[in-house]
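Note that this complex is displayed minus one protein chain, with the remaining chains in position.
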Amino acid sequence: MKLNESVSTQEPQDLYLPVMSEVLEVKRLTELETLYTVQLPGGRDLGHQPGQFVEVSVFGVGEAPFSISSSPTRQGVFELGIRRVGLLTEKLAELKPGDKVGIRGPFGHGIDLEKFKGKDVLIIAGGIGLVPMRSLINYVLDRRDEFGRLIICYGSRSDQELLFTDEIAAWQEDPDVDFHVTVDRGSPQWEGKVGVITTLIPGLDLDLDRTVCCVCGPPVMYRFVLLALKSRGLPDEAIYMSLERRMKCGVGKCGHCQINHSYVCQDGPVYHYPDLKSLEEAL
Amino acid sequence: MTRNLDINVEHLTRVEGHGNIVVNMREGKLEKAQLEIVEAPRYFEAMLKGRSFHEAAIITSRICGICSLGHQITSLKATEQALGLTVSEQTVLLRKLLIHGATIQSNILHAYFLAAPDFLKVGSVFPLVSSHPDVVVRALRMKRLANDIGEVVGGRAVHPITPVPGGFTHIPAPDELKELKRRLVEDMTPDLLATVETLKTLAGEIPVFERDTEFISLRSDDDYALYDGDICSSDTGRVADSMYREMTNEFIVPHSTSKHCRHHRSSYFVGALARWNNNHDRLCDLALQAAGALGLEPGCCNPYMNTIAQVVEAAHCTVDSIRIIDELLERGLQQEEPDQEPTRFGTGVGATEVPRGILYHEYTYDRQGRLTAANCIIPTGQNLENIDDDMKKLVPEILDRSQEEITSYLEMLVRAYDPCISCSVHMLDVDFVE
Amino acid sequence: MDLKFLASDRVEAFVSHLMQQKTVYAPQHTGKHSVALEKVDDPAAVILDYGRTMQSVKKFFLPPRDELLSFDLTDHSFTPAAVEPLDAILLGIHSYDRAAIDRLDYNFSQGHPEKNYLTRREGVVWVGVSFEPDEFHFSGSVGISPHETAGFDAFLTRVREGYLVEVLTDAGRELVSGFELPPAERPKPAPGHFHQHIFLPQAKLNEVMAASYNNEIWAEMAEKCVGCGSCNIVCPTCYCFNVEENVDITVTGGTRERIWDGCMLREFTEVAGGEVFRGGLAERQRHRVMRKFKYLSDKTGHPWCVGCGRCTAYCTAGISIVSIVNRCVSDFEERHTTAM
Partner (left out) sequence: MAAKPRVAFFDFTGCEGCELNQLNFENQLLDMLEHVDIVEWREAMDDRPGEYDIAFVEGSLSTPDCIKRINDIRRRAKVLVAVGACAVQGGINGMKNTRPIEEVREEVYGKDKYLFPTLPALPLSAVVKVDVNVRGCPMTQLEFLKVFTALVMGKQPVEPNSAVCVECKLKENECVYEKGMICLGPVTRGGCDAHCPSFGQYCTGCRGLVPEPNLKAMEEILVKHGLSVNEAWKRLHLYNSHELEGLKS
């Protein structure tokens, strides 16, 4: 094979130039997390899939990838849920409505919705993993008749750190959503379950033949969730996982997000679990 | 007049390193007038023991960042003599150029940033940014150019990189030297003339105080001795640099972490004023004109005039830098490798004039080229006893002034010496026991 | 093939002839022991007989520090960096470095084609030169001969009295037109022998490397390696980069720059919050070698190592990629013979 045969014939692009976009709303979710509503110039549609990410930048500080938290069904604006953990996110936490941020994207391989349609959708989200999963949840809720049951398992370190509490309350109320939540450490006020997220899985009411599952959370969570899902008999083919890695370019050039032969920014961040098995460093 | 006086200036400002001025007078009797040196000792002796000759100058130049180039060059000279390493004429020229750059930088820094605020009665150079912007911009321009000599030739102005035993690790490009020359001619020379004009307007602020003093500096037959020469005392004349111990006679005093020195009298003076007094006949015309304009005369015994001598010297170094660059360009710069193959292992002495006065390094190496003995005698250490003697004469002469004024006179006196306290404390004198 | 002859004493004139047409970049001494590809000002400074440059031609298309945009902090506007085609003659390039550019071309064209790199790539005329393999070269083992002319517009093969000149493309023809070159009197000699070989047949590449994932060699190399990243930074097919913000001292503006990065460096996989995904030197060493011989090769069928020997030549710890791969091969073969 000649090397250049597999190369796309697209015109070369200015890959690294951000689109300056306006922050419309800033909402504190917890002490660490903030939800930003962002609008592209002219209210242009971002055109993303649940699970995809954008590169967000503040000049003089830097750029980093963040998952999109809103569903593509809600057009005109998009939302980013961001935890304060570093330089850039510190700066983002200072943003006010009307401020500008640079946006590139959407990038990456999101959730293949065609494969989810008509199925029961099981979502397992740990901590900040709920941010991208919320995109899928709201998609399912907005196109409710295209999907089967919606089952959500959400684990958080503590009840103070629960994200999207308004929406959680709504999901709990919604008879059409099977919502489960647990916290590692509950405060005295917490009346719900206490325990790690895997403790939710044995009690789930699953129709194994028609369930697809999407998992997103901190790196340590994946192995244990997989074990729990396997013990329930869920086939590997039904499992999708969203991974986090360091990324600089978002477009398969900078090399940081490479896991074995795969670039997370191109093949992921959402992977079909059978494809992950060949990536020894993935989990 | 009977008077009680207690002056205690803790951590004197605008000097390099940590020192306190302490003056006690009880009923008109001066009990104490001294500069206490409280800089924490660093024990360089322990750092040098058994070190390779490659590292000697790297370590000793860390005695003091202000005088790092002086320490480095002096250290290299001592090492080269001890190990029988030869240096080329080009190396000597480049080293002399480096010394000029460092001398201009240090003298200008002292005159404008450390001493001038006293003349203008402000606490630092920073208020001058708005009150005298053109003067500050000029001072910065002069300092930058002096530092650029260090950066182009030495790789870095503070703790230079390229000078090593036997030569240089990097030779500047002809274009870089040409550009330095252009700036020396077009910027530095007019800036120096302007500096002289500015100082003339402040001449009235320089205290009148004289004390007959012994002045010690290098002296050479060929030039205004900075890089090398004999040791010369205004009292006793010239001796070879190997006689430095007889010229310094270090002793310990309880109020100072730095050792003191004396020679023919109770104390002696080193620095720009000593060089002026001993070597004014070797200065270029521009420097002599500056001295004339500022009222600096041969045999000057007013230590406050040291700042003026520094400016005069900066003029000389500028003119001589231009001459050296011309000579280097004419000879053509050679990409020489440093000579680092020892031909002997023994003891060597280096003596160099650094901005604050004469500096001595002496090293002994074993057959592996490792240090077995080291001794460094620093200019400020040599001046400390002289400063104390000055204070003892000065205080009774100004007793009619207020305590604030007396304090200010004393602070200005110490600053006039441009003391480098950290240097003076971190001297070395030890034979390592293997 | 029409072979011409360039006598040694006419090389300078030939360089001058090229310089009249376009800017020329060619190997020149940057120190007593080092040669680098630099813009030619003095034709006499060009060195065609050299071992290797520390950096390959990659640096012209993907500069070590590359401004992406400059920004204004007062109004949050930005200006894209001007990217110009190199539009120059690259003279005296070894075949492995030309082969490396094919690989980089692939990387910057696949998926999202990148304008910065591809723009700079335009307008280049390639003049190759043969090399005499030294103690580190092993490009023969990855199918790249010292005389390989693929990708060049013209090629010079060293012979005793000068160079044999092959004109390979129209651009090459244009380059030499107007400079009189007599026909060569003898054919191209055989290329020099390599002193280093990897014993890994390309057909078995995937199989051997896949079986080497848990080889002890990675841990053994981690004992010797200090993780300085030199092997990455000198590699002609490494293209990873980091992005940094530089703010002016006036704090009113600055630039966003990309800088070469390397997978041997600890921070390469570190995410905000501190997690490092390849924390150990063994895993990083494995990733580096697997990238060259497996991960990217699986996709394209070509090894991503071109055998230039730089990573080994510039490794102060003396780690040899040839030894690593050969160890993988021998362990694989041993296991397979014992299994039978």
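As written, the chain order gives the labels A, B and C, with residue 1 at the start of each chain.
Operating definition for what follows: a contact is a pair of C-beta atoms (placed from the backbone, for glycine too) under 8 Å apart; a residue touches a chain by one contact, two chains touch by 3 or more.
Since the structure is predicted, the reported quantities are computational estimates derived from the model, not experimental observations.
Colleague: Which displayed chains make contact with the chain that has been left out?
Modeller: A, B, C
Colleague: For the full complex, which residue in B:I7, B:V22, B:L35 or B:L109 touches the chain that was left out?
Modeller: Counting the whole complex, the residue in contact with the absent chain is B:L109.
Colleague: Would you mind spotting which of B:N4, B:T86, B:S131 or B:T169 touches the chain that isn't drawn?
Modeller: Here the residue in touch with the unshown chain is B:T169.
Colleague: Which listed residue (B:R141, B:R211 or B:R238) would be found touching the missing chain in the intact complex?
Modeller: B:R141
Colleague: Quick one: say which of B:I7, B:A33, B:C64 or B:I377 touches the chain that got left out.
Modeller: Considering all chains, including the one not shown, the answer is B:C64.
Colleague: Considering the complete complex, identify which of C:Q20, C:T250 or C:T337 is in touch with the unshown chain.
Modeller: Among C:Q20, C:T250 or C:T337, only C:T250 touches the chain that is not shown.
Colleague: Going by the touch rule given at the top, which residues of subunit B touch the chain that is not shown?
Modeller: Against the left-out chain, subunit B lists 11, 13-18, 39-43, 45-47, 50-52, 55, 58-59, 62-66, 68, 109, 113-114, 117, 123-126, 129, 136-137, 140-141, 143-144, 147, 155-159, 161-162, 164, 168-170, 252, 254, 257, 422, 426, 430.
Colleague: Residues on subunit A that touch the omitted chain in the whole complex?
Modeller: The list for subunit A reads 60-61, 87, 90-91.
Colleague: Could you pull out which residues of subunit C are in touch with the chain that's been left out?
Modeller: 30-34, 36, 53-55, 59, 64-65, 222-230, 233-234, 244, 246-251, 259-260, 262, 265-267, 281, 314, 316-318
By definition in this document, only the chains that are shown with their structure count from here on.
Colleague: Taking each chain's centre as the mean of its Cα atoms, which chain lies farthest from subunit B?
Modeller: Greatest centre separation from subunit B goes to chain A.
Colleague: Using mean CA coordinates as chain centres, what's the gap between subunit B and subunit C in Å?
Modeller: Those two chain centres are 51 Å apart.
Colleague: Touching two or more other chains, which residues of subunit B qualify?
Modeller: none
Colleague: Do you know which subunit A residues sit against two or more other chains?
Modeller: none
Colleague: In their shared complex, at which residues does subunit C touch subunit A?
Modeller: By the definition above, subunit C touches subunit A via 68-69, 71-73, 76-78, 80, 102-103, 105-116, 118-119, 213, 239-245, 247, 254, 256, 258, 261, 263, 268-273, 275, 277-278, 283, 287, 290-291, 294-296, 298-302.
Colleague: Over in the complex, which subunit A residues touch subunit C? Could you list them?
Modeller: So the residues of subunit A touching subunit C come out as 1, 3-4, 6-8, 10-18, 20, 57, 59-64, 85-89, 100, 102, 219, 244-246, 248-249, 251-256, 258-261, 266, 280-281.
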